[in-house]
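Following: one structure in structure tokens, then a few remarks.
Excluded from the complex is one protein chain; the other protein chains are retained at their positions.
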Amino acid sequence: MSSVTAEKGNGQVSVKKKSQLADVWKRLCRNKTALLGLVIVILLVLIGILSPIIFDYETQVIKTDYSSTLQPPSAAHPFGTDELGRDILIRTLYATSTSLSIGVVTVVVALAVGLVLGSAAGYFGGKVDMIIMRIMDIFLAIPGTLLAICIVASLGNSITNLVIAQAVSAIPKFARVVRGAVMTVRDSEYVEAARAIGAKDTTIIFHDVLPNSLAPIIVQTTLEVATVILSIAGLSFIGLGIPAPRPEWGAMLSASRSYIRDYSYMCMFPGLAIMITILSLNLLGDGLRDALDPRLR
Amino acid sequence: MIKFIIKRLVALIPVLLGVTLLVFFILDLAPGDPAKTILGEQARPEDIAALREEMGLNDPFIVRYGRYMFDLVQGDLGTSYKTRDPVGEEVWARLPNTITLALTSTVVAIVLALPLGIIAAIKQNTLFDGISMFISLLGISMPVFWMGLLLILFFSVKLGWFPVAGADQGIRSLVLPSVALGFMHMAAIARTTRSSMLETIRQDYIRTVRAKGLPERDIITDHALRNALIPTTTVIGLQIGQMLGGSVLTESVFAWPGIGRYMIQSIQGRDIPSVMGCIIVFAIGFALINLLVDLIYGFIDPRIKAQYK
Partner (left out) sequence: MSEDVKKDLTAEIKDLVIEFRTDYGVVQALNGLELEIERGKTLGLVGETGAGKTTTGLSLLRLIPNPPGVIVSGSIKLDGKDILSMSEKEMQDIRGKTVAMIFQDPMTSLDPVMTVEQQIAEVIKLHEEGGQAEALKRAREMLELVGIPGSRGGEYPHQFSGGMKQRVVIAMALACNPELLIADEPTTALDVTIQAQVLEMMKGLREKYNTSMLMITHDLGIVAEICDKVSVIYAGRVIEHGTLEDIFKNTRHPYTEGLFNSLPNLEDRQAELKPIKGLMPDPSNLPKGCAFCPRCDYAMEICKTQKPDRTYRNDTHYVECHLYNKDNIQEGKVKSR
């Protein structure tokens, strides 16, 4: 019996989804700034994928060269070199792959956990909701950056610990968004119909509820990648992020502080890289929000 | 109202209990022996063992947590591993600096953000709207520490108007950190103000007010703004929370002698009680700010005030 509902619900959803997706895409294309964001994000992803292939990590990215330290931008080093003689352009490009991959992995982890917790809380309500959300409230009672700092400070700054730290501070946010979205869908008629026919809870959640609460989750995911990248840069800046010598924008900026008086170019390019990344993700996220929910425009 | 505040303060207790438990648990995972940290690598094993016993480090987790909480409610944040000074005193001495910075940046953020967001909304799709929203987008996309570095580069190094770091030149020391920290939050608040203004202007009740013949100016100030401030207040509250996180970075860039900088120094020195103390102070501050925001809500929105009874 439940399979009948699921099928029926599915058919409807998929038909609706196809035209919806086309609509969303159309609206996104009409939004020039969002499109710009999308193009930059795609470019960044390409840079992230290609730079580890093009540049050799050992000889080009981390190898110190005392014969060419602190050179201002030139034809050989368009962004100049740092205090250890490393090419800032190469390091800035290479750092893209580090930041993006950690950002995406973290958000995927946080999304998976947040999805389970949030949909359980939103769908079952009552005690389950109360217990989950009270725990989330405790996590939310500590500002995200501080929670991340606390975790990295305790566990030490490896890449795994960074992902854990960022994910832990992002999970409650996802749980909240998912819960809210699920709760609005939960009381809708088609879910009631599915329940009336006796569909299983998990079937309803995954087939009926989640597909219909995607919009806010997608938007939150995009924006959260930006938040995580920004946060990792911040942690690296205070020496709690990506361990040296792997290039990371925040860490590069941190290194540039001592040379700001005479070698100010050092603090330009990594900062610009962060800004462009976050800006494009924000543009895309905002555009997606408008495209997914035209009422907000 | 008083009753509501008391109720909310009481409701804060379990949250703070949870927060302390969480932070205590996380920091307890830290590898390394505090006794060794204090006595140094060369210390004799029996001295270390004695100190461990004295500090109660051999007790089970829950006992140590209980002891910490017992001290905490009496205002004792523990003893620094490094300086052997009470953490409470260290934090207390730096608290005014952090509060000052947070306050000035909030003021900078709000004073700039509200007019910017309101005018952008009223003049939607004009050049002013475009420019101010672009600036806001830059603001939320720029890491606060980079903004800080750029400010130092131009206003301290190049122009020499403000000190590069520290807090020993009074207001002049405060300007750059406040702008750096405030700018980012200005951006977020301005964006929310604009979008909630736009949302409000489209509401039916604004049409009703127009139909009364009220001049556009008064419609904005008397009706649209008051309603639009409700979501804006939420965001301001959230922003202040983030600002506490951002203040750690800002204090680090500008060597501002506040709790954030102290916390980073403590982390580098693996001084767990100090780190713990800082985070707890931040968490309490965060909770109080949220309470304050909720109270401000009541002033703006009578529907919420009704629930305060």
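All chains are identified by letter, namely A and B, in their written order; residue positions are counted from 1 within each chain.
Here is the rule we use: contacts are C-beta pairs under 8 Å (C-beta built on N, C-alpha and C of every residue); 3 or more make two chains touch, one makes a residue touch a chain.
Everything quoted here is computed from the prediction, not taken from an experiment.
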Partner chains on view for the chain not depicted: B
Option touching the unshown chain, where B:N227, B:Q242, B:S266 or B:N290 are the choices: B:N227
Full-complex contact with the absent chain, from B:D71, B:E199 or B:D301: B:D301
For chain B, residues in touch with the removed chain: 203-205, 207-216, 222-223, 226-227, 230, 300-303, 306
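As a convention for this text, only the chains that are shown with their structure count from here on.
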Centroid distance [mean C-alpha coordinates] between chain B and chain A, Å: 22
Touch list for chain B against partner chain A, complex: 14-16, 18-19, 22-23, 26-31, 137-138, 140-146, 149-150, 152-153, 157, 195, 241-242, 244-246, 248-249, 252-253, 263-264, 267-268, 272, 275, 279, 282-283, 286-287
Touch list for chain A against partner chain B, complex: 134-135, 137-139, 141-146, 149-151, 153-156, 226, 230, 233-234, 237-240, 250, 253-254, 256-257, 260-261, 264, 267, 271, 274-276, 278-279, 282-283, 296
